[in-house]
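One protein chain omitted, others in place.
Our next item is subunit A:
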Amino acid sequence: MKKSPKIALIGNPNAGKSSLFNSLTGLRQKTGNFPGVTMDKLIGKWNLETGTEAEILDLPGIYSIYPKSVDEQVVINILANPQHPDYPDMAIVVADASNLKRNLLLFSQVRDLGIPTVLALNMIDVAENSGIVINSFKLAKELNVEVAEVNAKKGIGLNGLRLAVNKTLEQRFNSNDSLPVEYSPELIDEIKEKYGDTDDYHALLWLSEHDNLKQFDTEQRVGFDKLQEKYGWNSKKFQAQETVSRYAVLNEIVDGCLHQIPVEDEPVKTWTDRLDKVFLHQFWGYFVFLGILFLMFQAVFTWAAYPQDLIDNGVAWLNQYLKDTLPESQLVNLLTDGLIAGIGGVVVFVPQIVFLFLFISLLEETGYMSRVMFIMDKLMRRFGLNGKSVVPLISGVACAVPAIMSTRSIGSWKDRLITIMVTPLMSCSARLPIYTVLIALVVPEKSTLFGIFSLQGVALFGLYLLGFGMAILSAWILKVVLKAKERSYFIMELPSYKGPRFKHIMISLLNSTKAFVFEAGKIIVAISIVLWVMASYGPGNAMQEAEQKVKTENPTLTGADLENKIAAQKLESSYAGHFGKVLEPAIKPLGYDWKIGIALLTSFAAREVFVGTMSTIYSLGGEVDDENTTVMNRMRAEINPETGKPMYDAALGFSLMIFYAFAMQCMSTLATTYRETKSWRYPAIQLVYMTTLAYLSAFIVYQLLK
């Protein structure tokens, strides 16, 4: 036996491959109860027996070895190419026992590729609930493989699986040389002669899928085309015939091994049937969906407020404590007013982000997500999207980067491209802190809508809806511009509802929250330091001149008032001030001054630094009194020098919110768009159209409310 055999987990989408991967390796690959969660391969380690550690490869789900979308193509590129570095020594085909026949189609294809295979029967519990009993001993005999019953979610049956795997690895594997379909042996011989010796089924797979297989270059592809012509080969016909004859064989096997109680005509009424009566209802379906979303935003705003207050007070206390104990210096100011206030500005939003992630993972884990795809497909299609675009759009509320990756399961390139282009308009979690601060400044806290919903929560819900509305509007415009007539389809399994595992949800919450805090934290610390330097020093002796100027212009001023005036003048004369001033004429029509200009500059690459920048700028720019320790209080105290009224009034507040809602201020998203579209054109378009949209909308809002 090889020292560390490579074992690939292969199976239909949603069969439980990633759950099994997690149980075997102890890692935390993302799972979810809808087809198309895993989008790329992931490798982990599993102890087979002392001394042997297997490499486990988790892959996207496939229905057959003939791929229909980009995520499926990843798997076929590996399976079709025995020279591929990830080509497995063995496969565990994970099958959903509640849907055995369809799952076995793929099993039989993988086995015919000559890959030693073990069948893992998963979701036995689900099968039993709908009255299905499977005789797995008989099945093993009929299929001539080792079969292991497992519960991937709970990690039951792993020892049986280990035994089956060990046994299979030790045996010499005899590939099945009688394929259940007809083909010409001369054709096979010619393929083998030209493209290297292989088994018949690989040769046929190459012939019918060569256009999409990475292993072949253009010349080789042309060669395949010629062969197809010579032998009058029709790939689609062959694949259809193959599928039908495989099912014919499997039908008999399954009928002999599977027992359904009661008879097929009157299946057991399951929970899924009952729930779907409401969730997929013509009217109640939408009602429930909107209700769930609304609840989510109320939770984010109102329930999270209590832990947020605690954190806020904690940060303020820490800052005050440090200021009181450490000697007064510029560096201490950087630490307290810049760094700690900036990081506190992010940490304070952790409770909100936790609630947001919690709701999204509940949608994904229960199976409700695919119902949303179902009821939204028609609406989405009108705007050039696809029911499957719902997944990226909803997970875009957390972060656009994984959301854009999840578009890989969308079969049509046009639908997928449009979805990629508009997903960043969904309000991601990095925008949440900005919204929260600004809403708290301009929307009265105590007001309610109809006496029950907090107006601040409603405003937040409105901003998210606005992002969604703009996303589908942009999609519609793209649809008109692209005019692509590519065919898209929506043939998709609706999985049964499954109860979420509390422990899994908690762990994934913890992980995503940690990632958010650390990723955002790193950027904020880096940018805060740069900003502090830029705001504390100016060209030449600009800083001394600023101090001199204030002193000569206000000879009567003394004490704290004088210090504040000097600090404000210094900030204005610093490098950062200069940059802000350069930008000012361009953003004046949106109601922004040069200080906000600095924030726009710093948040160009990552919008989460907005709050941190604000805290640094307003702490350096004067008015340092003890009560204004939090960012929000400082912004509230800011006076507009032209009107003498508070700077952050409704007009400016909403103008800023709209700007941040639409602007493309995220390098990682642009990089992901580049990776997924393989062209600089699309991220460039994204940057230009979103920034333009942000500018124009903020302009209109400000001019209307002013």
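Basically, a residue touches a chain if its C-beta (ideal position, glycine included) is under 8 Å from a C-beta of that chain, and two chains touch if they have at least 3 such contacts; residues count from 1.
Just so it is clear, contacts and distances are computed from a predicted model.
Matching "Protocatechuate 3,4-dioxygenase alpha subunit", "(2Fe-2S)-binding protein", "FeoA family protein" or "Glutathione-dependent formaldehyde dehydrogenase" against the UniProt entry of the left-out chain gives the name "FeoA family protein".
Of the listed residues A:G16, A:G285 or A:G467, the one in contact with the hidden chain in the full complex is A:G285.
Touch with the chain that is not drawn comes from one residue among A:Y87, A:F490 or A:Y575, which is A:F490.
The hidden chain makes contact, of the residues A:K154, A:K378 or A:K588, with A:K378. One of A:S23, A:N151, A:Q239 or A:S536 touches the chain omitted from the figure, and that residue is A:Q239. Contact between subunit A and the absent chain runs through residues 63-64, 66, 68, 98-99, 101-102, 105, 130, 132, 236-237, 239-240, 243-244, 247, 260, 264, 267, 272-273, 276, 280-283, 285-286, 370, 374-375, 377-379, 387, 487, 489-494.
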